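Left out: one protein chain. Kept in place: all the others.
Should a chain be cited, it is by its letter among A and B, assigned in written order, with residues numbered from 1 in that chain.
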Amino acid sequence: MSSSAGQQQIKTLKVLGEDVWKNKVEKINSELFTLTYGTIVSQLCQDYDRDFEKINDELYKMGYNIGVRIIEDFLARTALPRCTDFNTTSEVISKVAFKVFLNLTPTIANWSQSNDAFSLIISDNPLSDFVELPIDAMKSLWYSNVYCGVLKGALEMVQLDCDVSFVSDILRGDNQTELRIKLNKVLKDEIPVIED
Amino acid sequence: MQQQQQPSNITRRHDPSHPHHHHQLTEEQQQFQLFQESLPKINRLVYQMLLNEIIPTSISVQNRLDESDDNSDAEQLKKLSISEKPVVPSHKLVSQMHEIKNEGRYNNILERIRTIGFKLGCKIADLLVFANNPNLNFRDMDLLAIMKFVCRDVWKLVFGKQIDNLKTNHRGTFYLIDYSYQPIKNFALNDDTNKLSAEELEKKELKSVEPFLELPVGIIKGVLEALGYNAKETICLATYIDLPNEDASHYGFSKGISFHVQVTNTTRQQQP
Partner (left out) sequence: MPQYFAIIGKTDNPVYEAQFISTQKKDGTQEFPSDLKELNPFILHASLDIVEDLQWQMSPISSEGNVSVSRGGFLRSKNASTADNCYLGKIDHFYGLAITAYITYSGMKFVMIHGTSTNTNEAIDDNNCRIFYQEVHELYIKTLMNPFYNASEPITSPIFDLRVRQLAKKYLK
């Protein structure tokens, strides 16, 4: 694994994430967030008649639409410069982005050989509090798929074309919740097309 | 209709049933506050975005359901290509609303949003009741007290601000007025075509924003249901109202919202 995101830099990011979370963020009880997300998923189950593929897809799209906009706030609040490499990106996602938005710091793990993919291990996922998946959903529903969409959308806005998907989820009986981010390519540095 | 204006500022809990003085909290209240502060938290912005995304998602679901209805033969084909389709941006979906000619479709979308609000309202009420807030005594609440609870506690929780004004005729009719309804606060439509008159543009804007008003409509009905007022006997409608003169100038959405709530059976918890 490359160590270009040096220890010092990681520490700086960690301090930054904590500082923004502590001082620059209006907070609400995460229960409310959990409930609201749960209500949305439950409605989708009803609308799509438990076609979990469609639900995954809808949650992903919902996340994408959040991601492309939430990145603005993120950049404004943290004033972070463009990441120089994917290692740094991973640290920023875990120690700053997740921290600032959800007060979580997922563990970074399983770097690919070519250093273009890594996993986030999410523990204490606020979305999945209270949730018990019914048996028919255990195999096909990615309950927290909104995260994938958010990351996809946000990364795209900073010129990183990535594939983001879940590998495993405690809700499905797996022993950890793992989300994989794979970099496809760095997009050309052009003004992204934002339709108004 | 005889209306009696409530003290216009209900944001202060000065009625005796709600002892709430910041300078002298009881031990119970202090404990409760500490407990609330100790609960896990997230960033409110994330919550706001999630809440707002309910509307375009509901539209997107309708599009997809209609798609499979229209040509179930082509459904398989569509299924294959669906993941390749670019995501339709939320604001595009929302601005579709005013173009929807099919009333059934339009109403389905609004109904879906209301249902989400309703479920959410029920859960929030259950949660707030269970939280044992020493400032709230649900057992002793009458309908007016419950509406005040909606205006202060529920609104504050979900939208980060309280309702600005509550009016009632004391016979089951209430007007909850929010002059800066948070989810749409920063909405302003651009005229892509540059062909619309100011009037047309406003009409389009108001129409696009309408679905955002259905979520709180559902929430209000859900809270009432959870506290013993059957949703079938509750009417709730949202309408635009003009901002008071002194507020009209500041930047933001051009209208206030009035939620008209009518509880036809004001006896709590009718037995079947």
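Everything that follows uses one rule, which is that a contact is a pair of C-beta atoms (placed from the backbone, for glycine too) under 8 Å apart; a residue touches a chain by one contact, two chains touch by 3 or more.
Keep in mind the model is a prediction, meaning the values are calculated, not measured.
The residue from B:Val94, B:Leu110 or B:Ala125 that touches the chain not shown here is B:Ala125. Contacts to the hidden chain, counted on subunit B, fall at residues 28, 31-32, 34-36, 122-123, 125-127, 129-134, 136-140, 226-228, 268-269, 271-272.
Hidden from this view is one chain, which touches subunit A at 31, 34-35, 37-39, 41-42, 45, 129-134, 137.
Everything that follows uses one rule, which is that only the chains that are shown with their structure count from here on.
For this pair, subunit A with subunit B, the centres built from the Cα atoms lie 27 Å apart.
By the touch criterion given at the top, residues 21, 25-33, 35-40, 42-44, 47-48, 54, 57-58, 60-62, 64-66, 68-70, 73, 100-103, 124, 126, 146, 149, 153, 195-196 of subunit A touch subunit B in their complex.
The part of subunit B that touches subunit A in the complex is made up of residues 36, 39-47, 49-51, 53-54, 56-57, 60-61, 64-65, 82-83, 87-92, 112, 115-116, 119-120, 123-124, 127, 157-158, 160, 190, 192.
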